[in-house]
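All remarks here apply to the structure that follows.
Left out: one protein chain. Kept in place: all the others.
Then we have chain A:
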Amino acid sequence: MPLQLEIVTAERVVLSEEVDMVSAPSYEGRVGILPRHEPLLTVLQPGELHYVKNGVSMPYAISGGFMEVLPNRVTILADTAERADEIDEARAEQARAKAEQAVRDRQGAVDVAQAEIALRRATVRLQVAKLRRNRQQ
């Protein structure tokens, strides 16, 4: 029995595919989901999510969100989701430096909150990109 995986962000449906296994950064650590998993609703941490299909693993960078698990369906409501090989490391590094600077400058609560979100996202993107590169070497 395959597992229907959907990754949805507020802006668009990122992925909708039948997969064999999903591994996600849940609140209490990494969880692996196989078909016929018990129904579960969990908060996701920023981190790497990957799914396995026909023995091939595909990593995504997730910056927090929710995961709903049903026996044959997994829905990820992600804040942001990017495929690891779509991440431009140089650009992510730039974004991180910019966000860090903004957090340090502290101009107004709203700006800082926004910068912190940006910083968290940039950090996760970098981590996932690095993980993927290390694995390839």
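Everything below uses one rule, namely that a residue touches a chain if its C-beta (ideal position, glycine included) is under 8 Å from a C-beta of that chain, and two chains touch if they have at least 3 such contacts; residues count from 1.
As a working rule, contacts and distances are computed from a predicted model.
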item: Complex member absent from the view - protein name from UniProt, among "Sigma-70 family RNA polymerase sigma factor", "ATP-binding cassette domain-containing protein", "Carbohydrate ABC transporter permease" or "ATP synthase gamma chain"; value: "ATP synthase gamma chain"
item: Option touching the unshown chain, where A:Asp20, A:Glu68 or A:Glu93 are the choices; value: A:Glu68
item: Interface residues of chain A (partner: the chain not displayed); value: 6, 8-13, 26-28, 38-43, 66, 68, 70, 75, 77, 79-80, 110-111, 113-114, 117-118, 121
